[in-house]
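Structure first, then comments.
What you see is the complex with one protein chain gone and the rest in place.
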Amino acid sequence: MLRRTGILLLVVAVLAVGGLASCAGPAGEASYKVGVIASQTGPYSGLGLPALEGMELIADGINENGGIDGIPLELIVYDDKGSSTETALAAKRLIEVDGVLAFACSTATGLSHSLVPVANDLRTPGIIMSGTGLINDQLGEWCFKPIASEDDYIPLPLGYLADDQGVSKLAGLLENSGYGEGGEFYLAKVAPDCGIAIVETQHFDPAASDLTPQLTNIKNSDAEAIFIWGSGPAGALAVKQAREMGISLHIVTTPAQASPSYVESFQEYYEMAPSLVCLDSKLSMWRQLADDDPDKAMCREFDELYIEIYGHSPSMWNAIGAQIIQFIADGLERAEPDPTKLEEARGKVRDAFESTTGLSLFMGTYTLSPTDHYGRVVPKEVLVTFKDGEKVLVKTFS
Amino acid sequence: MLDLSAILQFFISGVNLGCIYAAIGLGLFVVYGVTGVLNLAQGEFVMLGGMLTVAFYTAGTALVPSLLMAVIIAALVGAMLYRLIIYPARNSSGSTLVFLTLGFAFATEGIALSVWGWEFKSLPSFWGSPNIQLWGATIFGQTPWVVGTTLLLVIGLFFFFGHTIHGKALRACADEPLGARTVGISTDQMALFSFVLAASLGAVVGAVITPLTMTGYGVGMPLTIKGLLAALVGGINRAEGVILGGMALGMAEAISAGLMPSGYHGVIALGILIVVFLSRPRGLLVAPGKV
Amino acid sequence: MRTVKEKIRALLSGREHRMVLALFAVVLMTVPLVAGPYGVIVMVDVGLYSIVTMGLILLMGFAGQISLGQGVFFGLGAYMSGIITTRCGLSPWLVLLVAAVAAGAVAIVVGRALVRLRGLIVAGVTLALNLVFCSLVVSLRDLTGGATGLPLIPRLPLGGFAPSNTLFSYYVVWIVAILLLVFSLNLVNSRTGRALKSVNLLAGGSEDTAQVLGVDIIRYKVQVFAVGAIYASIAGSLYAHYTGCIEPGAFGVHFSVLVAIMAIIGGMTSPWGAFLGAGLIVSVNEALREVMPAVVGGSTGAYELIAYGSILVATLLFLPQGLMSIWRRLQPQERFR
Partner (left out) sequence: MSEKGKQRDTEEQAILEIRDVSVAYDGLVAVNGVSFCVRRGDIIAIIGPNGAGKTTLLKLITGLLRPSGGEIWLKQQRVDRVAPHRIASLGVTQVFQDIQLFSNMSVVENVMAGCHVWTGASFLSTGLRLPHSRAEERNISDTALRKLSLVGLGQKAFYSPSSLSWGEQKRVGLARALAAGADLLLLDEPYGGLIAEEIGKLSQLLLELQHRGITILMVEQLTDVVLDIANQVVVLRYGEKIADGTAAEIQGNEQVIATYLGNGPLEGDER
């Protein structure tokens, strides 16, 4: 009987904790609270966890230097668990319970998409870092997407294929996800301008482990190059399997395939001729940037700091996380909001974000306006290839 | 556009996938056959096998000892799952037991993530086995290892269940628990053994497929789902059914990925599966007696 | 001491539940007055999950049909509401009803095929159907918005205007949930409820006996499948209008399994179990979100997952029949064991 009563009490206690937790309201303190929703578990944790690392580094750096106008920056982090329902719930919790001035999310397109109505409903600025331009026109008054869309950066690899390699026929090998959908849409849109025709389109599931059927179809088409567009391990497997099948076409890939763990595992295949080129950020290539490159110093500083703190060079996802916080910090600095007057402060922060002008970060230079929440981006993507275990810079936006 | 080498390539891909799914399904079969529990943590053993082998291997251990250690640890985890979770709840309903294994799977996934991080890991093909070119199609160096392992597992299980005292005892527990007990077979011991066996099988499979598919903390659940579908479509009561189911699923996936309009292959592969389910409601091989 | 006859009458007329129901309704209607805005937000989710779980409990707990595919019908409701209201501008309320009827019709077709299959196989087919559904949503990009999601779904209107989303959604969801609870309670304490229980192979039913007593087992199994689908579809429509943007991941196997967990944890012997299960799982999630950062700090996702799995295991070990079994144990001995 005692055991049963114990169980009952336990259950009641758990429910009560949950209840209390949900009832607590925002508490006004003298810090700038910024919410972060990251995929820490689930299929997109490979995007969320590294981004989180970068975010924390920047936030710590700001606070060590006395915060923003003397006010410390406080990151409040929740897991989106790879679910849009959880993503939305986490955002609402950040807004209603934690009283954040703004929140940021770096994860899959579908999930970040579900934040747009939350930010607009609850009138809190939301920064979403989905890598696709498909949702640019749906951001509303309160959402911002300060990151390049596909049509900003794919001219770089397509230009390389057309101009440097003389490719005119391209096959797309695309992930079945919001990211892949963006890729498919914009490849079709941009390629003709570069003088390239898309002659074959194949899709794969994010968890696919055998892409030989798709690669066979590409092999049997008259494509001269493959654009592998994916965010997880399947994209890297595609590179490996294509080379194992003896497909000697040019391969271009999205940045995820340049993640160190894939490059390390599949170095042999990444380095097979004809060379594979991969989109990447200036950050990881700063040593090879021209000395007059305006971003070189910034990248070097961050890289050295990163190695000091975490013991490894930052990847592109680390950089994306870092620059979200830099973007928010820039806005906070200009808005000078009073964190105790939440509603007014959020409005000010939003206005500040809208007036972001020429903000130069790792992945681009951003200029936003009240009518344009993704802004005119000057992208800073670079093309790299792999040689003797090293990444080699191939091309930058000039 | 379509030539024979392409068809051959789809076929090879189907066999490859089919073997993976069948091998996972076999782990489900062993536990289900003996204890009647649908073990949704089977994929986690596959994950553990892969991740542990990678961990030992990258630490400098040779491949075989790495794999052995991984299998031993996975087997211990399997024993733990039975002793700490399934055994205390053995009188609960089947659905409660299923969700107990699911809870265990979540926790295992979380532990793997906190220990090894999110990165996907790979291994080189075993002993650097080379790719084989066959009439214009490619067989990856690791594929023969995968197929061979699955075959060995099947043969091993048949021999084990058919010809060893232990195996016969397991079979008896499955068919007639009460009768088994009266002739002195400890159903408890056998159930424990089935979990250990399934965990070891899973771990071996996990290590063998890693060079082909990579492994990460979260690969378990998707693999469990594939293995479950394979086992159910073929008939989870018989090893032959599981193998056939795995092959059917693998083939359906590979062929629809190769021949169907891209973008619809997921729908078509699973659509084929559902049609098979509906047309052979007791599994591809009709199991005698119970369903 | 009431006579047996009075007790049966009370049970049948729903009098037995009436007090509890009234109390439940009153408490729920006053929640927004005492809980903070986030409490209301969480409760909207609890309500939506409860509706789907209730349908699953009728299906699984009463008729003994396992389903790992409730996400299909939740998704059907959501996508039908989302697509039709954004494209045709019809009234969301009307579309909600149309979607529910359509989901029920789909369920009847699917149910007819499923009814010949046995327990685990049904689980397998429903699982496969759920995977197919999500793939299909991604494939039919022009219609559904694909994996990127379907945005700009209008809010539920009230008369001429669209009221504050959260609070209004709260009341809509919970009024629907309570109405469906009443419907479910009526159902289970009636001719149809007994017929469903009589075919439940998971818990004490017998198909042979049911048939010789005149129960058309195929018809009942198909119809209860449709009822479960309609519940899920209604919840799906409400969800679509509430979130305003839907993506296929929300209707995947993950969702179906979550709902099944809620049903198991809550207890499948009564529709009330749905509220207990959904309430507990959502509360545990929220509690972990609240507590874990203080315990481990930094990125807590992995530890939350470990804790969630452990709590699931612990609850099922101590309460294998779910939370409703506590209630059962508190009942006078004569009723049930």
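So that you can tell them apart, the chains are marked A, B and C in the order they are listed, and the count of residues begins at 1 in each.
Convention: contacts are C-beta pairs under 8 Å (C-beta built on N, C-alpha and C of every residue); 3 or more make two chains touch, one makes a residue touch a chain.
Just so you know, these numbers come straight off a predicted model, no measurement behind them.
Novice: Which of the chains on display does the removed chain touch in the whole complex?
Specialist: Even though it is not drawn, that chain still touches C.
Novice: Among C:L59, C:V173, C:I217 or C:L316, choose the residue that contacts the chain missing from this document, as touch is defined above.
Specialist: Within the whole complex, the residue contacting the unshown chain is C:I217.
Novice: Since one chain has been left out of the picture, which residues of chain C touch it in the full complex?
Specialist: That gives, for chain C, the contact residues 4-5, 7-9, 12-14, 183-184, 186-187, 190-195, 197-198, 200, 203-206, 208-217, 223-224, 227, 269, 334-337.
Keep in mind that, in the parts below, only the chains that are shown with their structure count from here on.
Novice: So which chains are sitting against chain A and chain B at once?
Specialist: Touching chain A as well as chain B, we find C.
Novice: For chain C, which other chain has the most distant CA centre?
Specialist: Comparing chain centres, A lies farthest from chain C.
Novice: With centres defined as the mean C-alpha position, give me the chain A-chain C separation in Å.
Specialist: Computed from C-alpha means, the inter-chain centre distance equals 35 Å.
Novice: Indicate the whole-number Å distance between the mean C-alpha point of chain B and the mean C-alpha point of chain C.
Specialist: 32
Novice: Any chance you could list the residues of chain B touching two or more other chains?
Specialist: 109-110, 113, 263, 266 - these are the residues of chain B that touch more than one other chain.
Novice: If you look at chain A, which of its residues touch at least two other chains?
Specialist: 41, 45, 49, 176
Novice: Please give the residue numbers of chain A that touch chain B in the complex, ascending.
Specialist: Residues 41-43, 45-46, 49-50, 176, 201-205, 207, 209-210, 212-214, 216-217, 220-221, 232-233, 236-237, 241, 244-246, 259, 261-262, 265-266.
Novice: Across the complex, what residues on chain B touch chain C?
Specialist: That would be residues 38, 85, 88-89, 91-96, 99-100, 102-111, 113-114, 225, 228-229, 232-233, 236, 263-264, 266-267, 270-271, 273-274, 277-278, 281-283, 291 of chain B.
Novice: Touching residues of chain C toward chain B in the complex: what are they?
Specialist: So the residues of chain C touching chain B come out as 60, 66, 113, 116-118, 120-121, 123-125, 127-129, 131-132, 135-136, 138-139, 202-203, 253, 257, 260-261, 264-265, 301-313, 316-317, 320-321.
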